[in-house]
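Missing here is one protein chain; the remaining ones are kept as they sit in the complex.
Labels for the chains are A and B, by order of writing; each one numbers its residues from 1.
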Amino acid sequence: MSAPFYEFGLIGDNAGLMVALVLGVGFGFFLERGGLGNALKLSAQFYLTDLTVLKVMFSAIVTAMLGLFWLSKIGLVDLSRVYLLPTFVLPQLLGGAVFGLGFVMGGLCPGTSCVSASSGRIDGLALLGGMLFGILVFNEAFPLFSGFYYSTDIGQVTIPQVLGVSYGVMVFVVVLAALASFHLAERLEMRARRSAGSAV
Amino acid sequence: MSDATGANRVLAGAAGALALLALVAGDPYRSATTSDSGISQALGIEIDDTHRVSAIQLAEWVRGRRPGLRVLDLRTPSQYEEFNLPKAELTDLSQLGTAEFDSTATLVVYADDAETAQRGWLILRALGYPNVYYMKDGIGEWLGDIMNPTISPDASEGERAAFEKLAELSRYFGGLPRIEAMSKDQSTDEVLRRTMRRSCAF
Partner (left out) sequence: MTESSLANAAGMIVGEGERATTSVSTRAKPYMNPYMSGVGIGLVLLLAFVIMGRGLGASGALSSVVATGMQAAAPGHAAGNLPYAAYLGDGTQSPLKDWLVFEIIGVTLGGLLSAVIARRFRWSIDRGQRTTDRTRLKYAFVGGAIMGVGAKFARGCTSGQALTGGALLSVGSWLFIIAAFAAGYAAAPLFRKQWT
């Protein structure tokens, strides 16, 4: 078991940067394939007419989650060496809410705005510009809320750890939730198509 | 749309099957190998935190020139070349078995990960050396606690005083104590390659 390769010294820093580039190309490619470079498609998620965002994101999460679980289980990957993002409860809840507001307003997120911009969309460029500005504002105002920013740090925790269930159980629950939400999404889209078709 | 539905059904089925198996599959994290616990049990030796030495403690032992102190590095030659603890001697698990140390020596082993260090500890204890310690988080602990100790800008008076002592120890080894409010969740590689990856950057 010598994966993650970088963590076992099998890949150097410069090779890692090349890997980043290649993986990024794959990421951007599939985002555009799915239509996520289009703000109309992305925002339609919030009006329940086009749930592509849900389908793409949840499929991606499930794929990576299952892949990592099984590769770990059969001993090909050392899961404990995969970097787990630390949890800051309140900042992430607030940040998430603020992000969601900006998302439905702007119609794109950071990654998809790059895809949108590279498809020629000026609104994608405008949104990118806005994000850089927002980060600048945050950085300048940082001393005002640095205490809050570092608050509620509960470290690197997974949901199975917090709920006291096994990892596999959580994986199962997430997949179940995904499949159920996909089914719901198909029904919602069918309903939206029907009402759009009849409103001529 | 029928092609898509067929493919979707296959995907959903595969996901469901893998998830169902995951339900009963158990823990995906690596756990200690059975051979370690076998040796441990046979010899009646239990490794625990009393045998663990912190980077700070080791630093004080080195600075205070503790007699009979031997620091053993269980990593690869190239890792040793890149960075090693002061006074560290490069060796590996197989060599430990045939190595000869003074019976009164204080032996400290460290590696990349806790498991290898603990195994090294076990081997030395099995050979009968009484004063054996291991460093749990290897050079990561040293880099974090000694070479790059940090204190949050809003630390209390008492914390600042304690930090001053640590800072003095750090500087003895050429470290760089800093006031920084970063989250401390950083692995060895991250501290060593600071500009590549940061715990707040996503």
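Please note the rule applied: contacts are C-beta pairs under 8 Å (C-beta built on N, C-alpha and C of every residue); 3 or more make two chains touch, one makes a residue touch a chain.
Keep in mind the model is a prediction, meaning the values are calculated, not measured.
Trainee: Could you tell which one of A:74, A:180 or A:196 touches the chain left off the display?
Mentor: A:196
Trainee: Could you pull out which residues of chain B are in touch with the chain that's been left out?
Mentor: 4, 7-8, 11, 180-182, 194-198, 200-202
Keep in mind that, in the parts below, only the chains that are shown with their structure count from here on.
Trainee: Note which residues of chain A are touching chain B in the complex, please.
Mentor: Listed in rising order, the residues of chain A that touch chain B are 1, 6-7, 9, 13, 16, 59, 62-63, 66, 68-70, 72-73, 75, 78-81, 83, 85-86, 146-147, 150, 153, 155-156, 166-169, 171-172, 174-176, 178-179, 182.
Trainee: Which of the residues in chain B come into contact with chain A in the complex?
Mentor: Per the stated touch rule, the residues are 11-12, 15-16, 18-20, 22-30, 76, 78-79, 152-154, 181, 183, 185, 187, 189, 193, 196-197, 199, 202.
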